[in-house]
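A single protein chain has been removed from this complex, and every other one stays in its place.
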Amino acid sequence: MQLKITNGTIVTPFESFKADIGIENSKIAAIGDLSTLSAEKTLDARGMYVFPGIIDVHTHFETMGGGGVKTADNFFTGTRAAALGGVTTIIDFTKQEKGEFVKEAVHRRYLQAMDQVCIDFGLHSLFTDLSQDSFNAIPDVVMDGYSTLKLFTTYKKTGFLVEDGELLETIRKAHASKGMVILHAENDYLCEYFTEKNIAEGKLAPEYHPLSRPNIAEAEAVSKAALFAGYTNSLLYIVHLSTSEGAEIIRQARSRGVPIMAETCPQYLVLNDDKYLETNGHYHIATPPLRKKTDQDKLWEGIQEGSISVVSTDHCSFTTAQKDKGKESFKDVPPGIPGTETLLPLMHHFGVNHNRISLNKLVEVLCHNPAKIFGMYPNKGTLTVGTDADIVIFDPNKKVRLGTDTLHMGSDYSPYEGIEVQGYPSTTILRGNIIVENGQFLGEKGFGQFIRRKQPQYV
Amino acid sequence: MQLKITNGTIVTPFESFKADIGIENSKIAAIGDLSTLSAEKTLDARGMYVFPGIIDVHTHFETMGGGGVKTADNFFTGTRAAALGGVTTIIDFTKQEKGEFVKEAVHRRYLQAMDQVCIDFGLHSLFTDLSQDSFNAIPDVVMDGYSTLKLFTTYKKTGFLVEDGELLETIRKAHASKGMVILHAENDYLCEYFTEKNIAEGKLAPEYHPLSRPNIAEAEAVSKAALFAGYTNSLLYIVHLSTSEGAEIIRQARSRGVPIMAETCPQYLVLNDDKYLETNGHYHIATPPLRKKTDQDKLWEGIQEGSISVVSTDHCSFTTAQKDKGKESFKDVPPGIPGTETLLPLMHHFGVNHNRISLNKLVEVLCHNPAKIFGMYPNKGTLTVGTDADIVIFDPNKKVRLGTDTLHMGSDYSPYEGIEVQGYPSTTILRGNIIVENGQFLGEKGFGQFIRRKQPQYV
Amino acid sequence: MQLKITNGTIVTPFESFKADIGIENSKIAAIGDLSTLSAEKTLDARGMYVFPGIIDVHTHFETMGGGGVKTADNFFTGTRAAALGGVTTIIDFTKQEKGEFVKEAVHRRYLQAMDQVCIDFGLHSLFTDLSQDSFNAIPDVVMDGYSTLKLFTTYKKTGFLVEDGELLETIRKAHASKGMVILHAENDYLCEYFTEKNIAEGKLAPEYHPLSRPNIAEAEAVSKAALFAGYTNSLLYIVHLSTSEGAEIIRQARSRGVPIMAETCPQYLVLNDDKYLETNGHYHIATPPLRKKTDQDKLWEGIQEGSISVVSTDHCSFTTAQKDKGKESFKDVPPGIPGTETLLPLMHHFGVNHNRISLNKLVEVLCHNPAKIFGMYPNKGTLTVGTDADIVIFDPNKKVRLGTDTLHMGSDYSPYEGIEVQGYPSTTILRGNIIVENGQFLGEKGFGQFIRRKQPQYV
Partner (left out) sequence: MQLKITNGTIVTPFESFKADIGIENSKIAAIGDLSTLSAEKTLDARGMYVFPGIIDVHTHFETMGGGGVKTADNFFTGTRAAALGGVTTIIDFTKQEKGEFVKEAVHRRYLQAMDQVCIDFGLHSLFTDLSQDSFNAIPDVVMDGYSTLKLFTTYKKTGFLVEDGELLETIRKAHASKGMVILHAENDYLCEYFTEKNIAEGKLAPEYHPLSRPNIAEAEAVSKAALFAGYTNSLLYIVHLSTSEGAEIIRQARSRGVPIMAETCPQYLVLNDDKYLETNGHYHIATPPLRKKTDQDKLWEGIQEGSISVVSTDHCSFTTAQKDKGKESFKDVPPGIPGTETLLPLMHHFGVNHNRISLNKLVEVLCHNPAKIFGMYPNKGTLTVGTDADIVIFDPNKKVRLGTDTLHMGSDYSPYEGIEVQGYPSTTILRGNIIVENGQFLGEKGFGQFIRRKQPQYV
């Protein structure tokens, strides 16, 4: 064996048990009492959890954000921070410019990421232009592994919004092509209406951000999405769900047999709109906005009972200087919050330690479901013989005070500054290679591989 | 007594029984065995049904239709035909021009109708411009009796569409002002998408009309409307529901406690999209389009079990010459179908005779519910002592072959041409005045009164 | 006209309106402004409500109760008190002795009541013996007008319990014969178990009565009944529903389409088990027992939303001397509570005055539904031209302190002693005859008629 991890507690979505793991040729070669097997290197995981590598299916690295500012993390710094947080795979986004042929757009982004990434990566294909050529290219794009198409029901002004005709037909076409639409679901007309109203009334403080994109805006778009998914009998995935109304609509639709799925993010589970009343409340502006305590509770409940399938980060980091462009008006703040490095520690601390979810559920929503839904299973997302040896060794007792001094992302602030979590990733292994050991980054730029993703599955 | 109706079977939503009716001062003064009472005039209704006067809450008389053509019925010819069909009250629409102050618009229309109408009438206030002034005027408009505000989710090109922000807030404001929004619910973006697609592919025949405004377009708009009504806890009324999907959404929303109501029309109950394959199929173009047999069945079921509260006509008559403007393309046909005169006979024949609804249910959806929902109860919509003596004497045995020779509406064709119905109104009484007797019109222009309608009620 | 009631507010399940009523030949002959009609006698009902005569479908007059004691009211005193409370029709019970031919039993009871009753009456046919002869006689018994068959799932020791095979088949047979089973639904095995347990533990105080017949005992029997009604697709009626669990089961079954109906009684709506802690708590022992506040709330809710169709009394009066037989043990108290005289005042005061139900709903559950369900409609239960002139004139302002000094039933105590109600019946008219006027009884023994009841209807 090339590498052995001994004495740890292996955690899968279904079971937790003590066993060794043997790795050869970048794959898991054996699980069990491997004491009689020799190995080139052995990691002792006594007292540790052994998880599958975490998958963050929603990041925005090296991206132009609102107001023409570029995110503070590029593919290198972003994936390095991710690795330090136990993440072994991310899925980021391509971006089709208006009029651009979509296959050009995805290839351009692929080249940009390729030499920079420290961990494995996939790319969602973001469509802004659904001309006939783009529409016809969908099967090709899916086959090339960009099998999940990102669409928006908002941001009409900046050219992202897809009108309902194109939305319905793209949902149908993506599914028929063995791909899937993933949707940013906020009703743009409601958001614009309340935003303009608040601005007109001089209500510019950060606390007016959630009032400008109210819960009903998400609820309406999620409701429409569920209707379209049901009508076309097509898989559909809602990104960054933030409201109790949205969660309830998803729950009901699934129980009626509609093949819809949803993710939420740690910021919607751990933070709430009180943040906007703090000094520098504008640092916390993201779309959708932070919501109320009652929304948090419903989202945790959705994870618990299975109607929310994934937790990702929507990582989109800016510096305080960039955020300060909107010091005077919430409207001018580039929206986005950093998060990929803190995904696992936050979910473990506020989920498992706080008794909201089990350890097995943690692995389900951070590893197993993301891999299945996004066409990477069983290579990614599980600890089974024959699969990629993507592994996190996690110390359940290590306490870390989150903040810019302990984290490695590009932002010079953290929304979780000062929060102490118990439990932290110690060692990260990607395809059998130790890229983080005892919190030290050992990886290298360009080591990550592009994942040509297969057909999405409903979970 | 001024007038007695003797020996008929009085039909209410709850009961059918034999009794005489005595009328004095335009009101019902007594019900019972009135044989000992003398009267100036007596109508013998032996073998007849005695219904409350029919209320058609959805007509378009004297209106500019699509393509700049004027409807074939003005307020005089329209209400005369209505009276001959047993209708004693209609509700038509005002129309706010873009930029026009809404109170001007409603007053203009009031003056236009006032001297022309043969029967009583109300007016829905149609808003096309929800500027702050219009929005602020809502309580005034409601108080003046135009208590139901017509909005559209479609016809963006011709300026009718109201975007979601305005829609949500108007639903809330109308309800708070003791009024109610009534909504033409079709998703414009879906309709435009499929219409443009069909035109681009040269699919111009009438049969492409329903494919250009597919069921999902109505379903989506109804679903959004239900969400908004629930979110604001405001009464809302959907006009001319045509699809099984829409009916199911209404049913489910109501069972969850959402205060939403809906009407459908005889054309969606009696006709289907086979009509578009006939010679002159384009005569039958209306929006929403005629649908499938399965939609008909679900709509009848909705009436039967109570989730559809009203049947009205959406009467909008054109001549064949006007319709022929779209001989080459369904897109150029002014949409609309005549119907107010045939409302009662069709619903009786295809509903009661065909065992889909009871006589009592007929009175419920044509009289009782319209009056309650539209703030005219108990003066209109019932046969109780003290209420307006609006009465139809209906001969259940009279057979009439529908067609231009037997009908009196402005169109020179009928969508029901050649259909023989059994059961027909014989005599119509408005506030104690006989305006139709044995099928002869005795009314006069300008005799109708404007009804300053009160707060809508949920049924 | 023989009799006119002028200026009152007529209340039906659907409407309230001011009108006069004219009566001739014991029927309602006219409703309306009858000022020009002369009448032999006129009752001025200004400021009064005019209700249909109240129907109490569940009384036990002149009956042997538990422990061999005879009820304190016979058919004369019972129906006289009923009349004073606004009741114009009661339905009491026959009783088949073991081995007795059922047609004998019903005839015997008919003869017993006939010359005694002051108001009209029907009889439920109580079966204790479902031998083949009895079973075969069901169609006959139904046709003779005893169309509702009373069965018990409890009282095995005293021979009332019908085992499940007989129960299922009798439900089916009664329905097929155009009759209906009405069921005392308490699980005897649960009642016996908890009763014996309490007695064994020396828990003999009245407060152990409800613990000996716990909510689950009723819930289980109601659940089984609903299953049997659904399985055989047969009408079924549950008497004296007392628990929130039972009410919820009824609600759900009805919404699934099961043709089941239920009544409750004022004692379960107005009183609760605190009564058992009072001095002489044993006076309030009835089966089922008084329940909790939460049960009351659910029962009112059931009436309000329509899943409970009737309120009756289960009138079964004993004297304090008789009740005192069980002073030492709840088990020895003859179970039963008087109530027919207070039915209307209590339901008006605690229902209408306390804003739990509307005036129209009051008439629905005390008049309209009882008449429909028990095959007496439209002669009884409504105020429509042509029906029996059974009428109560009700003074909504009259205050009465309930107690033995103001009431006329056979018990020398009242469970409602000292409660002041606002609103009281003033005048009672049976088939056009004034039997109570201004609170004075004017009726006579034997004036009541037997009602040969027709097929029960589902409401």
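Chains here go by letter, A, B and C, matching the order in which they are written, and residues are numbered from 1 within each.
By our rule, contacts are C-beta pairs under 8 Å (C-beta built on N, C-alpha and C of every residue); 3 or more make two chains touch, one makes a residue touch a chain.
Keep in mind it's a predicted model, so treat the numbers as computed, not measured.
Q: List the displayed chains that the omitted chain touches in the full complex.
A: Per the touch rule above, the missing chain touches A, C.
Q: Which one, C:T79, C:N187, C:T264 or C:T340, makes contact with the chain that was left out?
A: Per the contact definition at the top, the residue touching the missing chain is C:N187.
Q: Would you indicate which residue among A:T384, A:T404 or A:N438 is in contact with the undisplayed chain?
A: Checking the options A:T384, A:T404 or A:N438, the one contacting the hidden chain is A:T384.
Q: Which residue numbers on chain C touch the omitted chain?
A: That gives, for chain C, the contact residues 163-166, 168-169, 187, 189-190, 192-194, 197, 216, 219-220, 223-224, 227-228, 231, 245.
Q: Just checking the interface: what residues of chain A touch the absent partner chain?
A: Output for chain A: 10, 12-15, 17-20, 22, 24, 28-34, 36-37, 378, 382, 384-386.
To be clear about the criterion, only the chains that are shown with their structure count from here on.
Q: Give the chains in contact with both chain A and chain B, ordered by label.
A: Looking at chain B and chain A together, no chain touches each of them.
Q: I'd like the angle of the rotation relating chain A and chain C after CA superposition, in degrees, nearest 5.
A: 180
Q: Starting from the mean Cα coordinates of chain A and chain B, work out the distance between those two points in Å.
A: The mean C-alpha positions of chain A and chain B differ by 51 Å.
Q: Chain A to chain C: how many Å between their CA centres?
A: Here chain A and chain C have centroids separated by 64 Å.
Q: If you average the Cα atoms of chain B and of chain C to get two centres, how far apart are those centres in Å?
A: Each chain's C-alpha centroid was found; their separation is 45 Å.
Q: At which residue positions does chain C touch at least two other chains?
A: Where chain C is concerned, no single residue meets two or more other chains.
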